[in-house]
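Once you've had a glance at the structure underneath, I'll fire off some questions.
Omission of a single protein chain aside, the complex is shown with its protein chains in their original locations.
Take a look at chain A:
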Amino acid sequence: MNDTMKKMATGLLAGVMTVSLAACGSGDSGSKNTSSTGNGNSGSKGSKVTIELAISKSSQDSAFVAKELLNEFEQETGIKVNLQLLPAEQTATVLQTKLAVDETPDIVQYNLASATTDLNLERNFEILDNEPWVSRLLNKEVLSAYGHVYSFHVSQDTGMQGVVYNKDMFKELGIAIPNNFEEFLAVCEKIKASGVIPVFMPFKDNWAANIWPAAAFADWAAKNEPALFDDINANKKKWADVPEFATFLEQQYDVYKKGYTNADILSDSYDMAVGKFLDKEVAMMFMGDWLIENVTEKDPNMHLGLFAIPSSDDPSLGASPLGGQLFIPKKAKHMEEAKKFLDYIATKEVAQKIVDTQSYVSNFSDVTTPELPEYKQEIVDQYITPKKTALTTDAYMIVDRAELYRLLQDQFAGGLDPEGVLQAWDEKFSQLMKDKGVEGF
């Protein structure tokens, strides 16, 4: 009896081990395929290295992963780029896990501000200060954090955030760009009288409620208290200590309360925005310039523009930290080849091609910015050249901001007033900073 049981158990264990070994074997052989060729390449010329580039599925149209570019890179260097397309809604989680278990891709495409909060930039990614292309950068800041260049991009054209507006409607109604909050309310009133919804608020997506405060807070801090965010991050000051912040939150709520928005702001989502502008149902929206790009893609005859959030007199345009940069993890298996990929994109010819195709504002001294779309040229002339931009608050926060977005949404659901939002965020912010081990919390 015992023998039979032993036989059964041994058989089963052997079976399981065989399966697991086979699995390990196959995984190994797969990685061996990559790594062995990799080793081969560093030792002998001609054999191929495959580098892994992880990118969110929602960014698969990125210029950096265009098939033509990857093929040309492979032909020139013998290095193949394999794309790891990550599910859009799980990109952060998947990358966090990959980094935690040392299954790091060789290159990651991500957003700089989010990488500082989601992916622990300092711990996980390579400092690129000494790369050859850095000396040609016009604006190092948009690729930097903690005083170092951590990311790569050919553009300095950060996502600009403000009020997206229909220029034709403004022209027809004889409306000028508002320069403060009172003027903005007057504009809303005039648009409402014409039968169009002045502002589209899709706050079912709670992040959309952050566009107004993120720019307004940053503009106020830049003009009145430049060290404010450093103080907040050192726990020397609280978010609720700035009465103007509560005013800015109240302003956004006022726009809704006065009836200048869509009725169902908590049911409407961002994916409805393009349609609302195309159907000319709405005149404005607090959003980034990417919305203009999305709308004009569908209808090139639409004339949309962007102006600064009119929270106080003569406001600056919000500049979100540049999105879609390339990062190299410290534990990349093919560090040298990954850097070669960045070098290749940074070459004058390749960068020029990308900048031309994408209508980017070039970030390289020897690459010429092409003729920009009308809206973009206006942003450059009215805000970037005269240096009337302020990095949005997202750039200064080193913790997950999702709870702040929920609190902002709660204000519109009637659960919190502006002071309540800031106090609740202070509590959560302190907890998150403490969890992160930041000194002073």
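The rule is short, and it goes like this: contacts are C-beta pairs under 8 Å (C-beta built on N, C-alpha and C of every residue); 3 or more make two chains touch, one makes a residue touch a chain; residues count from 1.
Quick note on the criterion: contacts and distances are computed from a predicted model.
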item	value
Hidden chain of the complex, named as in its UniProt record, picked from "hydrogenase (acceptor)", "Electron transfer flavoprotein subunit alpha/FixB family protein", "Sugar ABC transporter permease" or "Nitrite reductase small subunit NirD"	"Sugar ABC transporter permease"
Of A:153, A:303, A:353 or A:406, the residue in touch with the unshown chain	A:406
Touching the absent chain when the full complex is considered, from A:259, A:275, A:386 or A:415	A:415
Absent-chain contact - pick from A:93, A:180 or A:194	A:93
Residues from chain A at the interface with the omitted partner, ascending	1, 4-5, 8-9, 12, 16, 92-93, 96, 99-100, 118-120, 123, 204, 206, 263-264, 266-267, 399-400, 402-403, 406-407, 409-416, 432, 435-437
